[in-house]
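The structure under discussion appears below in the form of structure tokens.
For this depiction, one protein chain was excluded, whereas all remaining protein chains were kept in their positions.
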Amino acid sequence: MKALVYHGPGQKTWEEKPTPTILKPTDAIIKILKTTICGTDLHIMKGDVPTVTDGRIIGHEGVGIIHEVGGSVNNFKKGDHVIISCITSCGKCEYCKKGMYSHCADGGWILGNMIDGTQAEYVRIPHADNSLYPIPAGADEEALVMLSDILPTGFECGVLNGQVSPGDTVAIVGAGPVGWAALLTAQFYSPAEIIMIDQDDNRLAVAKKFGATQLVNSATGNAVELVMGLTSGKGVDVAIEAVGVPATFEICQDIIAPGGHIANIGVHGKSVTLHLEKLWSSNVTITTRLVDTVTTPLLLKTVQSKKLEPKQLITHHFKLDQIVEAYETFGNAAKEKALKVILSS
Amino acid sequence: MKALVYHGPGQKTWEEKPTPTILKPTDAIIKILKTTICGTDLHIMKGDVPTVTDGRIIGHEGVGIIHEVGGSVNNFKKGDHVIISCITSCGKCEYCKKGMYSHCADGGWILGNMIDGTQAEYVRIPHADNSLYPIPAGADEEALVMLSDILPTGFECGVLNGQVSPGDTVAIVGAGPVGWAALLTAQFYSPAEIIMIDQDDNRLAVAKKFGATQLVNSATGNAVELVMGLTSGKGVDVAIEAVGVPATFEICQDIIAPGGHIANIGVHGKSVTLHLEKLWSSNVTITTRLVDTVTTPLLLKTVQSKKLEPKQLITHHFKLDQIVEAYETFGNAAKEKALKVILSS
Amino acid sequence: MKALVYHGPGQKTWEEKPTPTILKPTDAIIKILKTTICGTDLHIMKGDVPTVTDGRIIGHEGVGIIHEVGGSVNNFKKGDHVIISCITSCGKCEYCKKGMYSHCADGGWILGNMIDGTQAEYVRIPHADNSLYPIPAGADEEALVMLSDILPTGFECGVLNGQVSPGDTVAIVGAGPVGWAALLTAQFYSPAEIIMIDQDDNRLAVAKKFGATQLVNSATGNAVELVMGLTSGKGVDVAIEAVGVPATFEICQDIIAPGGHIANIGVHGKSVTLHLEKLWSSNVTITTRLVDTVTTPLLLKTVQSKKLEPKQLITHHFKLDQIVEAYETFGNAAKEKALKVILSS
Partner (left out) sequence: MKALVYHGPGQKTWEEKPTPTILKPTDAIIKILKTTICGTDLHIMKGDVPTVTDGRIIGHEGVGIIHEVGGSVNNFKKGDHVIISCITSCGKCEYCKKGMYSHCADGGWILGNMIDGTQAEYVRIPHADNSLYPIPAGADEEALVMLSDILPTGFECGVLNGQVSPGDTVAIVGAGPVGWAALLTAQFYSPAEIIMIDQDDNRLAVAKKFGATQLVNSATGNAVELVMGLTSGKGVDVAIEAVGVPATFEICQDIIAPGGHIANIGVHGKSVTLHLEKLWSSNVTITTRLVDTVTTPLLLKTVQSKKLEPKQLITHHFKLDQIVEAYETFGNAAKEKALKVILSS
């Protein structure tokens, strides 16, 4: 089969690789129908993710058809259409039983990382019963690619951890894919205001279209002052960090109201300063989380009932064998006005 | 009347002051029966608390008898015995209605801070109906002085925010009064292990007596390594910070298990480093809180039913007019082997 | 002043009564701007509510202007526009501190019941600071009359107690005002389906307009079979009882899925049969509640931000002195196609 293979920083090729086979009775082999590229994949390609080594097939998102199942797989059979979760879950370990699939003793984020991934014609999915989700007949499969990673990430790490509630004032720092995912899913809970903060007016304009009620450009203005102005000096009930650098986490600390929640989604490469000299008495809660994808069934219901329309996130389409070109487009998202790209087999 | 008055850093005197009178119909005047000295009072005396100005009567803890009530006070009448909460709550503002009395629009921690306090023969308590608690007949009033501040602080900021649960492994960093308060009240929830971390073996020995199951001296050993050893490398479910310096907050971050809770109690004078480069994917929760004293009624029930024995915290007794001497003793707690001191009128 | 006075079953008159005056320093006198009639008022008029005695001014909903405040009222001053809560809360008792205002030791539902109510030119509101809510400048005051009772009732007793969540399937039994209130506020949480069950097609049509996704007429069909059909035999996650008779509570028990929530709103006049022989192993939760109106500030935010449009519930307008006529209209709601009526001074 053909697959996108990582060969060290900056080196990737669409090349021939052996079609994967069942290694354990809990495995399934999936024929990829549609996949996408994640911001994390760009990091991998730069060499920022040391667990990814030369020869690895990249990608941890997608929908496909079951091609073959191992002897212990009960929930799926050949021909079923499925969503592939970016998180592999054994369903049997201490963490899986608690719903913390991200820390699964025999899974977690391994796809396109420690094992070969989904930017390929076929992929092997371990613990298939717990790591795949059935696609209802008639569903828009392209939209469901957004349920592999980005929507559960924005929802679980940002919205659920942030405890967004009706009437709340929410700020989301970072109008990129994961910030938009938080923005779309925050609206499940009817907050009064969603303030989007970013340095790029185009991205803020997208946020407006997706439901943000206030836009703050932190390049052209002082984000903290602007947010405090928008909230009559009270600050926000929920601040969602969707960038992953010290400056944006700093903004979250400066705008959070007493009793508020700071929900971190960003993948941070370095430490940040936590202003406990100010926050110790503020009754605030700060959370971190690697997406568990426990909410995939819930999100699927919201898509089926039109409460969530993931398709809005998709701007570009390619054939699977055009993936190198797709990386170019997604890698220049600002210039290309790209949100998410879809690759179809 | 006589009262302990702050006259700038290092300057305090037991001196004559006017007996307080009702200023608003919601006030009550309390004759102090018993009071105590808080670690915060020591900070005030050093000049560390800028809101406390020359001439202020110090103290925010105590039990007493209602001497006079304003016209709108319904819950109390002259002669009633009451616990004075360190937090004044109006019961009417947005924060009070949410149970966040610490951020009361017309209260919060004002006693012995922005208004005159309890280290005196009489004290005026604003919003008396919501800031005082009735003492049941026959209760041990000395023990109940511990319900003014220290026990709700350890319980709310440490134990409740940390979500201590049956079977948990809990670490408490800091074996001082507030750490002991967390230790005593953590046992309400039957954790499997409570690891106490401090640099002083005497304080650790007290912790042992109060129910700690493991002791770690962080002066003579590497606290992080020792805790990881005690937990088979897993770390702890709950880490309670009860000191307020960067080094102890650092320990909490290093020992917390995935999915765990770091509950800060410490009053921090400077910022700390938050290792989001490690914690971003750990599904951890970090909380801060100024005690709200919403749990005072609950704690009173646990004292009445002997689930909590606050008296253990009391080591020294003085008459109220010996308060300067009492400060000496409490200020040299390590040498004097003092936990909490009681001053009686 | 003029007021609507109850003189025993079936006897009411719009008559002269003394204008109320401040009795306690926590009271406020409100000049009524707009009020409405509740289904409970119809019950009162039939003589079904024994606590209401001859001579009582009826009504527990409305908006108005502060005419006079007692000496301890801090949150309001003469001229302020306010929402009157149907529940009086002292803010000082054990129940108020827990947010259970409905069981306030010196309040609860007393307005238009144990004390004179709002269907009058003026009304005295005890514990004004905790029982009134400020109306933001520019708000649509007519819409806010719906926040006195009906919307918090549907929201707290039905939606919050039922724990409606994104993706859920919800059934509401009873398409009357309180069922519609539950229907409108359930949508705060983005359930996938809301099935409305009633015996009247006109009321069901209103429900459709208000967001119900499925309608079930229990007069012309078997409601249980229809709901089970709509849910592939699974039943519903949340069943909200908004009628108050055994037959409708029976439906809720028959359609609830394992793990589901039955939230009772209905005012029941007699006991019901609980099928523990079937439900003991179903992991269900059944809740009851008299509205506490703790969510009034939250609801006000959702109205201000257009997440909730209470005005949809209003179909008829009268002058306050046409109230007897308004009762006629509301009392024949089906025939008159009346939802809620507004009476303006």
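Residue numbering begins at 1 within each chain, and the chains themselves are lettered A, B and C in the order written.
The criterion applied here is as follows: contacts are C-beta pairs under 8 Å (C-beta built on N, C-alpha and C of every residue); 3 or more make two chains touch, one makes a residue touch a chain.
Only a predicted model underlies this, so the values are computations on that prediction, with no experimental measurement involved.
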{"item": "Chains in view touching the one left out", "value": "A, B, C"}
{"item": "Of C:Y6, C:F76 or C:Y95, the residue in touch with the unshown chain", "value": "C:Y95"}
{"item": "Touch criterion as defined above, residue of B:L23, B:A105 or B:A192 at the omitted chain", "value": "B:A192"}
{"item": "Of A:G91, A:G211 or A:G331, the residue in touch with the unshown chain", "value": "A:G91"}
{"item": "Residue of C:V173, C:A186, C:V272 or C:L300 touching the missing chain in the full complex", "value": "C:V272"}
{"item": "Touching the absent chain when the full complex is considered, from C:C38, C:V284, C:A326 or C:L343", "value": "C:V284"}
{"item": "Where the unshown chain meets subunit B, residue by residue", "value": "165-168, 187-193, 213, 297-302, 304-305, 307-308"}
{"item": "Positions on subunit A contacted by the hidden chain, ascending", "value": "24-26, 71-72, 74-75, 90-94, 96-97, 99, 106, 129-130, 294, 297"}
{"item": "Subunit C, residues in touch with the chain not shown (by the definition above)", "value": "95, 98, 100, 102-103, 244, 249, 258-259, 264, 266-277, 279-290, 292"}
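As a working rule, only the chains that are shown with their structure count from here on.
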{"item": "Centroid spacing, where centroids are CA-atom means, of subunit B and subunit C in whole angstrom", "value": "42"}
{"item": "Contacts with two or more other chains, residues of subunit A listed in rising order", "value": "none"}
